[in-house]
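One chain of protein is taken out of this complex; the other chains stay put.
Right after this comes chain A.
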Amino acid sequence: MSYAYLFKYIIIGDTGVGKSCLLLQFTDKRFQPVHDLTIGVEFGARMITIDGKQIKLQIWDTAGQEAFRSITRSYYRGAAGALLVYDITRRETFNHLTTWLEDARQHSNSNMVIMLIGNKSDLDSRREVKREEGEAFAREHGLVFMETSAKTAANVEEAFINTAKEIYEKIQEGVFDINNEANGIKIGPQHSPTSPGGLAGTGGQGGAQGGGCC
């Protein structure tokens, strides 16, 4: 499948907040009530359309457990977007957001779009974190906010697509250097006159043609 842009996402947040379920709902449109603990990271992908352009999302779902923290940090640098997830029925997952955010800001590139997500909105009776609190936190830290339910699929599409829209706008504004792959953005094969070459730091080595179509 051809695409205009490719965005790399990561999903982060405490263990058990529903990161893997969000991804499964987004890629496979199904919900699995019992999900094994994620080991390290798992990969998922889907195509979306923004502004009439095909955009491929490559999503790395990270393990929330503390033990994997050092591994999952390796994924911050190359991501264009991050979904920071907490569980609205567990106050402590909300309290840990600051730590997550610090971690993300420290290891990612400064332009990474972060979307704050309060998951499990279907469990309103057991709610411990008010919607307003999430909104306030997002406002304070300059994040986009949304409450979702991986179970009912409410807002799941929107969460992923709105993040992509934000990134897309930043590209249009010229904030992102799309030729630097470390930003987590790639131009589709037919959209770039030459395939994106090596990294800037290592100096000029040209001619790295990805022998794609011809």
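By definition in this document, contacts are C-beta pairs under 8 Å (C-beta built on N, C-alpha and C of every residue); 3 or more make two chains touch, one makes a residue touch a chain; residues count from 1.
We adopt the following convention: contacts and distances are computed from a predicted model.
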Listed names "Nuclear cap-binding protein subunit 2", "General vesicular transport factor p115 isoform X1", "Glycosylphosphatidylinositol anchor biosynthesis protein 11" or "RING-type E3 ubiquitin transferase", with the criterion being the UniProt name of the chain not displayed: "General vesicular transport factor p115 isoform X1"
Hidden-chain contact residue, picked from the options A:Trp60, A:Phe94, A:Phe145 or A:Phe160: A:Trp60
Chain A, residues in touch with the chain not shown (by the definition above): 1, 8, 39-45, 56, 58, 60, 70-71, 73-75, 77-78, 107, 181, 195, 198-199, 201-205, 207-212
